[in-house]
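I have a structure here, written as structure tokens, and I will follow up with some questions on it.
As you look at this complex, bear in mind that one protein chain is not there, while each of the others sits in place.
Each chain gets a letter, A and B, in the order it is written, and its residues are counted from 1.
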Amino acid sequence: MRDVYVAGIGITTFTRLEYPLTEIASYASMMALKDAGLTEVDQIYVANMGAPRVNHQTALASAVADSLSLLPAGAAAIENGPASGAAAIKAGFQAVASGMDDVVLVAGVERMREVNNLEATDFVATLTHPLTEYIYGVTLPAHAAMFARLYMEKYGVTERHLAMVGVKNQNAALNNVWAHLQQEITLEGILDSPEAMTNNPYVAEPLRFFDACPVSDGGAAIILVSKEKAKELGRPMIRLSGIGQATDTHAVFEREEPTDLLAVRKAAQDAYEMSGLSPEDIDVAELHDAFTILEIAESEEVGFFPKGEGHVALEKGETALGGKMPINVGGGLKGRGHPVGATGVAQAWEIVTQLRGDGEKRQVAGARTGLTLNFGGFGNNVVCLTFVRED
Amino acid sequence: MSVDLEKILRPIDHDLAPYEPKYMMLASGEAVVVRQVFRDEIPDLLKHVEPLIHVERDFYDVVAARVYAELLGYYKHRFQDQYVLALQVDGELAAIVNGREVKPGLGLSLHTLAMRRGLRIGAHGFAAKMEYHIDTLGHDEVLIVAESPIGFRRWMIEYKLEKRFEIPHELGGVPSWALTRELFDRARSKLVVGRRPVPPPLLEKAMEKILPPSDPPTPPLDPLAATRALYDPTATALVQQRWEMEKGAGNA
Partner (left out) sequence: MAREIYAYKCRLCGTMHYPFRMVCKGCKQNDFFEFDTVPLPKTGKLLTFTTVYNLPAQYEVATLGLGIVELENGMRMLGQIEIDDPEIGMAVKGSVEVVRKETYDDYYGMVFTAA
């Protein structure tokens, strides 16, 4: 198995984009191709969840291949729910590592705002179990809310802790020009003030408005190459060092221990093993905070903090920029936005940016290793990636 | 013998009790002041509403065009018993809400137009309006409709408004919904937020002058591009407009 390096990255602003889906994917891809100095690739993977349903378009990868004039490269779309992005990166990795391809373009894209909010909520809810969950009207916020309630009961996490994650991440996004939200919020405004209930109403109790990520459109792209190609292109030598993926029960109620995210734990363990790293070695991390409770739970399951103590580290400021274990310094999903198929690739984009030293105001000083955690379904399909800077 | 036409054309406004200003803290930690705007300040509002007529998304165009007409009608004495409330953050206009009295005991909500997004200012404005109708003007019922689906969900379903479908709302004749005193009282703890009185420096800043919104929704360069695109299957008008905007913005 060959080593795989990142030669180029690209991203669009995450916001409401009035562009067709193919164009959004192509914009980010073009940026990555220019970054790498390439006009040809061997293979394209496009990560996306909703094109057939929300955008009335199928065979998206074929469209992107043509739009980028990359014919006759092979192309395929990868749908893995909210973990499409990292799953597509895994496919790209396998193509290069196996020796089959030397240059692979991985683009993630989503255009959720082509439909209204109610339709978008329903679209995301289709990942739940059709006969035992979806028909009841369960939504992802509902799942996260029930999970949060258990976490609050078992580990003493409070609404305040959840709000702290929201404030940390939304305000971190102010340092990221590509992020969806560019509005500062305060703990007082969303939690303490007499008007907090109107500012921050319940979405699904106990989760509130600022505990959930926005609905966004956007695209991100990354180019994976062999070692020889990376040296030839002369870009910073950043290696995709570890990948882990694990699945768990489809129906959330069938999880062994309702407060555990076993797929996160296993995916991270496999990524660490493959890369020869352990949690202490990670300098900067991108966790999947579609809901604030998930950042807390994931920070424990990937091994940064003991189980049940993620909120304690949060309180101490350890997970903010400048802290011992900076998490989501670019805004995470909460601040940057969550175009579902693009997120996994956008997380990789942020980590590569950090490892290149291009983080500007949000740069984690001296970052040499990074981790991304892409959480699919409601924890039933999780992909973990690790990156290291070698030069 | 000259006939005073104005006397015939001008509606007679009843004495509506004035709105007592209040203030709230937003999610950003900033304070927003809600206060009534009278005829003399309407021109200051009109100039900030006009650009929104050309923003073709989220029904801004329809709402802004109607608000413009309502405010102008109020200003020129061709609209009976209308009130206008402005929401200001540090003097800057953040939202306009308006409504009118149909007859004693019955109010009608006209519009909520927010210039500042992402902080639920529209929600604050709407609640302030309802409080004014029911608590201050003594209306037993307020008739409401919504242009946008977001408005519909929030108001009709969340507040559990009652159907008054036999009454066509003057905004296009669509079936009306009603907020009754009973419904309002039940939702009071959720609906009636904000504090009075407004601290003098805050109130002074708001009353001094209506400052332009710093980051309002922007109209496209070609105002009717989206509409024209409906008749142009290749959507070329939209594409070209977008490229023009790109050159200006320099960013996707």
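Simple rule for what comes next: a residue touches a chain if its C-beta (ideal position, glycine included) is under 8 Å from a C-beta of that chain, and two chains touch if they have at least 3 such contacts.
These numbers were taken from a predicted model, which means no experiment stands behind them.
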Among A:88, A:203 or A:314, contact with the omitted chain is made only by A:203
Option touching the unshown chain, where A:37, A:99, A:137 or A:276 are the choices = A:137
Candidates A:146, A:313, A:352 or A:367 - the one touching the absent chain = A:146
Have a look at A:1, A:118 or A:177 and name the one touching the chain we're not showing.
-> A:118
Contacts of chain A with the absent chain, listed as residue ranges | 117-119, 121-122, 125, 129, 131-133, 135-139, 141-142, 145-147, 149-150, 153, 201-207, 250-254, 258
Spell out, residue by residue, where the missing chain touches chain B.
-> 157-158, 160
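One rule holds for everything that comes next: only the chains that are shown with their structure count from here on.
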Centroid spacing, where centroids are CA-atom means, of chain A and chain B in whole angstrom = 37
Of chain A, residues touching chain B in the complex = 12-13, 16-19, 24, 27, 116-118, 177, 181, 183-186, 188-190, 193-201, 209-210
In their shared complex, at which residues does chain B touch chain A?
-> 24-30, 57, 118-120, 123-124, 127, 149-150, 153, 190, 193-195, 238, 242, 251-252
